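What you see is the complex with one protein chain gone and the rest in place.
The letters A and B name the chains in turn, as written, and every chain counts its residues from 1.
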Amino acid sequence: MSLSVAASTQALSAEKAARLLDRVRKAAPRVHCITNAVAQPFTANTLLALGAVPSMTIALDEVAGFAASADALLVNLGTLDDERRQAIPAAIRAAKAAGHPVVLDPVFIDRSPGRADYARDLMGMGLDIIKANEAELNALFDTRDGVDDAISRGAVFAITGAEDKIESQGEDFRLINGHQLLVRVTATGCAAGAVLAAFSALEDDKALAAAAGLSVFNIAGEIAAERCGGPGTLVPELLDALYQLSPQDIERRLKTA
Amino acid sequence: MSLSVAASTQALSAEKAARLLDRVRKAAPRVHCITNAVAQPFTANTLLALGAVPSMTIALDEVAGFAASADALLVNLGTLDDERRQAIPAAIRAAKAAGHPVVLDPVFIDRSPGRADYARDLMGMGLDIIKANEAELNALFDTRDGVDDAISRGAVFAITGAEDKIESQGEDFRLINGHQLLVRVTATGCAAGAVLAAFSALEDDKALAAAAGLSVFNIAGEIAAERCGGPGTLVPELLDALYQLSPQDIERRLKTA
Partner (left out) sequence: MSLSVAASTQALSAEKAARLLDRVRKAAPRVHCITNAVAQPFTANTLLALGAVPSMTIALDEVAGFAASADALLVNLGTLDDERRQAIPAAIRAAKAAGHPVVLDPVFIDRSPGRADYARDLMGMGLDIIKANEAELNALFDTRDGVDDAISRGAVFAITGAEDKIESQGEDFRLINGHQLLVRVTATGCAAGAVLAAFSALEDDKALAAAAGLSVFNIAGEIAAERCGGPGTLVPELLDALYQLSPQDIERRLKTA
């Protein structure tokens, strides 16, 4: 992927990631999550294990208040029913008006044209971080010009895959932590999005926030994958690992390309 | 908190709590739960581990029937969407008409004025137990007179915090079981509310039911916190501990002030 506006690619330092994790734990930011029905419990538990605080309502007459008083907003397009469709723009407007970052996870827009249209409309609202895999990214933009254009207006893209890429106006990052067993558990990607949102609440450099947040989640996933007996025990082990994650764990395991 | 109608404060006996737990296990009461989307799976599993039976629909045209044929009703105001708003009064009316106790958990009403108004309206419907923390209680009533007034009409308050307080027309209780790791898991408070509902289905003295139910849940939480490696493994360990909880566990661990 060649982006005209992209600057140098830089390795994320373990020290920066660990320092940002420490700041998240100390500040305990509240992340309001409009996320899909399948991901809600795991996402809330991920934020709590991280040291952040979740709020999860999708009710239209409450969501703006919850988003305005939170520190960041996560919008995940899985199970995109009527109530969520109406709540999302209201929540984004409230979060942006209050100066809070917004993370979009356009889940499965490659499988649902209506969902892709909806996601494109959201792009005009000043989103801070878009976390998507290649298929979702291709559904969001007809050409790479769309990505470039969004980046030139300040958006950061966290493009997930075997290798994760963070693309932005400033630094870009290439990240290769994670474990293949994570895809055998539902909503791990959704939960990672919530971690990005928590990190972005504390750090103005949203590319750094995205890189550090994704790395922290994926390192916890690696530790859990080594301790677990399969995808069932992976979930509790991942939450434990995230809760206990030390600067030494990050130093030892962080892999950037 | 000084309540004009409050009588003597009394210690909960381990024997009473264990006997009531035994009655719950033998009777296997069904608790209909209108609870938030995040808490639904954990709440259902908590009731099953306890020996009770959950039913969880929030659909308006079904909820009255489910509430009437259940043995107790739990109303939790998290993720209070339109469907839940409409279902809750219908379920409460059906439960009360059938003579079943109703437990209200007014989650986060301190963060949502509309939700607080909604909760105040419910207070006129003859609720049996209100489980709330101090912030939620302050959002529910402008002054303590409101609490006193509700108590004088028969309501029991289970006020959760570092120390839990049960306030009622009759006996009051001060309870200090629990573990700080419980707040790092989503919906533990919501699940505790379901346990109160199950206990209240079997015991006419609702203050005793609330005190015993809360203590049983918190003791299971303590055992789990000792066995687990963090907030992830706490959840399965808590359900195991609740399932296995013995009179000896209660005897050994119950702490009242």
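Heads up, the rule we're going with is that a residue touches a chain if its C-beta (ideal position, glycine included) is under 8 Å from a C-beta of that chain, and two chains touch if they have at least 3 such contacts.
Please read all numbers here as calculations on a predicted model, not as lab measurements.
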| item | value |
| --- | --- |
| Candidates B:Ile130, B:Ala192, B:Val235 or B:Ile250 - the one touching the absent chain | B:Val235 |
| Selected residue (touches chain absent from view) among A:Ala11, A:Val38 or A:Ile176 | A:Val38 |
| Interface residues of chain B (partner: the chain not displayed) | 37, 40-41, 44-45, 48-49, 54-62, 65-66, 69, 83, 235-244 |
| Touch list for chain A against the chain that is not drawn | 36-39, 41-42, 78-82, 108, 111-115, 183-187, 228-236 |
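Following the convention adopted for this analysis, only the chains that are shown with their structure count from here on.
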| item | value |
| --- | --- |
| Approximate Å spacing (C-alpha centroids) for the pair chain A, chain B | 34 |
